[in-house]
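All protein chains of the complex are present and in place, except for one that has been dropped.
Letters A and B mark the chains in the order given here, with residues in each chain numbered from 1 onward.
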Amino acid sequence: MTLAIDADLVPVDRLSRARKLHLLLLALLIFVSLGSLTTGATGVALLDVLWKLVQGQELSQVERIVLFDIRIPRLAMGLMVGASLAVAGAVMQGLFRNPLADPGIVGVSAGAGLGAIMSIVLGGLLPLAILESVGRHLTPIAAFFGGWVTTILLYRVSTRHGRTSVATMLLAGIAIGALSGAATGVLTYIANDAQLRDMTFWGMGSLAGASWGKLAVAGPIMLISMGGVMFMGRGLNALALGEATAHHIGIEVQKLKNLAILAVAASVGAAVAVSGGIGFVGIVVPHLLRLGTGPDHRALLPNAALLGASLLVGADMIARVIIAPAELPIGIVMAILGAPVFLWILLRQRGVVDL
Amino acid sequence: MIKAQHLKVKLSGKTILSDLSFEAHPGQVTSIVGPNGSGKTTLLRAMTGDLAYTGRVEINGLDMQGQKPWELATVRGVLPQASALAFPFSVVEVVNIGLQGGRSGQSETVASAALSRVGLAGYAHRPYQELSGGEQQRVQLARVLAQIWHPVEDGEARWLFLDEPVSALDISHQLQVMNIARDFADQGGGVVAVMHDLNLTAMFSDKMVLMANGQIKAAGPVVEVLTNDHLSSAYGCSVAVNQTPNGSVPFILPQAAVA
Partner (left out) sequence: MTFFNLNRRGLIAACAAIWGATLGVPSAQADAADTLSIGGTVTEIVYALGQGHRLRARDTTSVYPPEATELPDVGYIRALSPEGVLSVGASLIISDEGARPVEAVDVIRAADVNFVEVPQGYTIEALSRKIRIIGEALDVDATAEALISDVTKDIEEATAVAQASIDEPKRVMFLLSARGGKLTAAGRGTGPDAIIRLAGGINAVTAFEGYKPIASEATLAAAPDLILMMQRGGDHGANADELFEIPALALTPAAKTKALETMEPLLVTGFGPRTGDAVRHLSQILYGN
């Protein structure tokens, strides 16, 4: 029996198209990065600075500080956070075999959020010695730590006899999410006004706190995790056929799961710790790329990194400028920009996306 | 050769297989048949490494326990009974996933050759999820073939493990798939298939293994196993071999298919 086919044919050799997309996205990244370096409330222009440097002139203090202490660290952080979230989203979707999985599905986001909120509301209860040694980094550290705790908890709950059940992880993740939400509710109740504001702003995400110090710690974590993930393309492709088949094809499934969860917990934990809650990137970027050039993870993962980075930096540019001298939280910009575009693309796509 | 000794498999606390011994030889199609619940799929899954077992399973003389997944993937391919695909890959992309596991070398030629063998030439760029169940099953077979393209490599037989490979197919495709299995064996490879259909089994198998209640009731050449007594006791109902039915109801046997 043959089906009367009127389906769209899949474009021939999507993989090579996807690989060509690497170059295009890299060009976009460079373009957006340059734009980000030259955009800002103070009006410092990149070309002027470069010209001065070429001429051997001294930069003014404002130029120096704006470029080297604000824009460059912010750009670097935006690139890495955007890339981390998008790649983590793609990996989690591959691991859970579900295009709706978000990067935090292994518990990282719920835990990081809870850690951050606990540090905001209860931080004052810590012994002075700890507060002094940790100083201003209390919230990022608490967020990172919180992300790990929940991930380890979820992993433990879902792993029996050396085998991790992603279905269990998904369900346990829902339970942990609910618990975290309840705890957040309690903390909201006891928080004072300033703490409530802090919690709200943290939840909406921001790159305003970017600094070389934060980059030095979070940067390597994100870069190494993302680097490791790039080798998982083959394994994630095989996993799309089911864990049994992936195993038959020669993939060490449990090892893949362990590494994927580790990489995501580390990179997303670090990203959320330094920039707060930024949603949307992890689900939409991989999805857009799949719609465009197919689901082959070997190309999807690098493309996700490039597109996620560009997207976040682009959104940050808007966030910084649109209500200058004030700044919009970047989560809001992402939502306003991205949701309608995503809907439009889904509507344009013929047929329904199968799950 | 595939050899299983003292195989014991427990599922959810219940012992399905106990002290089972099984052998399959290269160059032969060995079919495992039996009623539902007889343990035939359990036996296959133990041998493909999907289930935990106690005992010993050897592939080509090597203990399976000591082998890494990628090593096993170079000597055996597994066609599951049903496959879900989580993402919208195209047909040839699915076949290529199989290629990544084997040692079959150049992708494009093997992939399209595999698709042609299963009668799906020209389907390469169709979206997999829009195919019928039978077509999808044949794509999976193409994937497995792409993984294990050469029936013999380095002087050693390679193996196909097929779990009810033809259950979703119509007659012409059933014959096509079984012929593929037959060819594979004829070229020196080994085939172990869990089969539902006794007629097709009889047509294409060198050796039959009849199971019931987690035990092997009979094993050997087809004519020895396919007897009234064996079948009746295994299936729990009276069956007669080699008898045309009474009455005027038409019947079709694959054995009678005109080639």
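Criterion: a contact is a pair of C-beta atoms (placed from the backbone, for glycine too) under 8 Å apart; a residue touches a chain by one contact, two chains touch by 3 or more.
Quick caveat, the model's predicted, so the values are computed rather than measured.
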Shown chains touched by the chain that is not drawn here: A
From A:L21, A:V49, A:V66 or A:M334, residue that would touch the chain that is not displayed: A:V66
Interface with the unshown chain - residue positions in chain A: 40-43, 61-62, 65-66, 69-71, 136, 189-190, 192-194, 197-198, 201, 206, 208-211, 214, 320, 323-327, 329
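Methods note: only the chains that are shown with their structure count from here on.
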Chain A and chain B, separation of their C-alpha mean positions in angstrom: 44
Residues of chain B that touch chain A when the two form their complex: 48-50, 52, 68-74, 76-78, 80, 83-90, 93-94, 97-98, 100-101, 125-127, 129-132, 134-135, 147, 170
Chain A - residues contacting chain B, complex: 1-3, 5, 7-12, 14-15, 94, 97-99, 161, 234, 237-242, 244-245, 247-253, 290, 294-296, 353-354
